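For this depiction, one protein chain was excluded, whereas all remaining protein chains were kept in their positions.
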Amino acid sequence: MSYISLSDKDQKDMLAKIGVLSIDELFQCIPENIRLDRNLKVPNAHTELELIKRFLLLSEKNTYNGYLSFLGAGAYKHFIPAAVDYLSIRGEFVSPYTPYQPEVSQGTLQSIFEFQTMICQLTGMDVGNASLYDGASGAAEAVLMANRLMRKNKVLVAKSIHPQYRNVIETYTQNLDIHIEEIGYMDTGQVDLDGLKDLLDDQTFAVIIQSPNFFGIIEPFEEIAERSRKNKTLSIFLVAEAVSMGILEAPGKLGADIVTGETQSFGMPLSFGGPYLGFMACSKEFIRQFPGRIVGQTQDLDGNTGYVLTLSTREQHIRREKATSNICTNQALCALRATIFLELMGEEGFMDMARQNMQKAAYAFEQLSSLQGVKPRFSGRIFNEFVLGFERPWLEIDLMLREKKICGGFPLKKDFPELKNCVLFNVTEMHTKEDIDRLTTALKEALGTQQGGKQ
Amino acid sequence: MYPEEYRYSKDHEWIKVEGDLGTIGITDFAQKQMGDVVYVEMPDIGTELGHHQTIGVIESVKAVSDIYSPTAGEVVEVNEDLNKSPELVNEDPHGKGWIIKIKIKKSSEVEKMMSYSDYEKFLSGLDE
Partner (left out) sequence: MIREPLIFVLSEKGKRACLLPVLDVDEKKSVTQGITVRKNIKGFPQVSEVEVVRHFTRLSTTNYCVDEGFYPLGSCTMKYNPKINEKVAGFEGFLVAHPLAPEEMNQGNLEVLKLTEDLLCEITGMDKFSLQPSAGAQGELVGMMMIRACLESRGEQRKVVLIPDSAHGTNPSSAHLCGYKVREIKSNSRGTVDLQDLAAGMSEDVAAFMVTNPNTLGVFESDIKEITRIVHSEGGFVYMDGANMNALIGTSRPGDMDVDVIHLNLHKTFSTPHGGGGPGSGPVGVKEVLAPFLPKPHIEKRGERYYFDYDRPQSIGQVKSFYGNFLVVVRALSYILSLGPEGLKEISEIAVLNANYIRKSLEDIYHLKYNSPTLHECVFSDLFLKDFGVSNLDVAKRLIDYNVHPPTMSFPLIVHGALMVEPTETESKRDLDLFIDAMKKIAIEAEKNPELLKSAPHLTYVRRLNETTAARNPILKWTPESKGKE
């Protein structure tokens, strides 16, 4: 295929205007020895029909679609209203650049302003940005921001945050004067508060806690924030499952200084891990160190309300190496999806979604915990995920579930070697009671068969 | 235009000396180069500044510029009015738009700075 719009005649006319005989002449500035003297070895051009066939085949090699799944662990399947797709595929939203020319970008700018507003309403913070890449890089950016604000070098990271977020924090800080220490978790699944007390010292610039944490457990954040504040340490509240903000108290009210995380749950399909949507919010006093794009309200020459990118002097295109982040392109279209999603759900609908997640997960937790050979690993309160410990090797159980077209939870052993045969299950509003009962029955059978087989 | 009693630096800062107290700001030329000032970042009171050390940052919508201390000293006062009205730097750069006051360490450094007439000559020598 080709997306060129010039006829042969156009090309001839244009070459004549430029005053060269061939296109090749225009490339004379590239020395001969680094010009490619052959065609690229790539597959021959595909027509639309051939592309559809090839990609359909590729997409159907993925077999996950046919399974009843209870996988979460940082990527959640939620309801996406039809109008989210319908509106967000409009060319006017899909095909412009970053809104550097506000007079012809009000649609994008106003929707980001609405996104920032809703992020503030959900988090209870003063200001929100236009988006970050994802929750993991959001966590890393928050650590860097806190480091710039406090000018100390130690950060405490809860062991119970998403292990991939932790990896990304480590990557981002590896060449900087930032030292990471880990806060362990207790049998409740919550952060070890005594451990926190011991680790907080005069070099600690921030504590980063995820709630609900990676195990699905709700953290005692208020107390953590309080202790941090007393130690002149910033508290960073990390969110991996943003639907939780529809029922749990706003992090800002619990004392968070910076709130950041992942909002994939707001209208982004699972999409094999991306594109997702990072967000960040903070107190007003920290705005000069805030990373990422920010939209502000202003007026035009006639006094009409309008929106512009603002406080840009924090950013790389002006401040270069002194910028608050190197981020440029972010996740604007994903933020638009989230904005449409939240506006369609509305206050009641969104809070109902959160309530249903919590109730259904509690039901599943209760049903599964009652099975022989299954033990809840933690005793703390959960939102929509929970960890179960199995007496038998999970691998065997998992294979039996798969035969029944069920994709169980996420085994924790790889990231938490101490949690052998412990598995993280996720339940959302997308699971019906029948789905949960089907899992319970299948697990019961699998456990029974195994035990029977071995005795 | 440029007050006779002030001394000036090549980075377009001015200093007004009263005893061992120095008031520092940026010149009219500098504020014009910056355009509409939207924010001035100032140091904490008590900060010890070295000669030519960064005092803070001055920002317009699309530009950022460091402000340097023309002489060593300790910060004794910052212009709190600039937090609410950064436009003072544009409107009255040599007066209400002052940025910090310092307790001067070495008056010899100030003496080495340009007089108003030298500064005006310096400006006319700058090609735009």
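All chains are identified by letter, namely A and B, in their written order; residue positions are counted from 1 within each chain.
Just so it is clear, a contact is a pair of C-beta atoms (placed from the backbone, for glycine too) under 8 Å apart; a residue touches a chain by one contact, two chains touch by 3 or more.
Everything quoted here is computed from the prediction, not taken from an experiment.
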| item | value |
| --- | --- |
| Residue among B:Asp11, B:Glu74 or B:Glu87 that touches the chain left out of view | B:Glu87 |
| Hidden partner chain, residues of chain B it touches | 36, 38-39, 59-62, 86-87 |
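Here, only the chains that are shown with their structure count from here on.
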| item | value |
| --- | --- |
| Whole-Å gap separating chain A and chain B, where each centre is the average of the chain's CA atoms | 45 |
| Touching residues (chain side chain B, partner chain A) in the complex | 38-39, 41, 59-64 |
| Touching residues (chain side chain A, partner chain B) in the complex | 288, 312-313, 318-319, 322 |
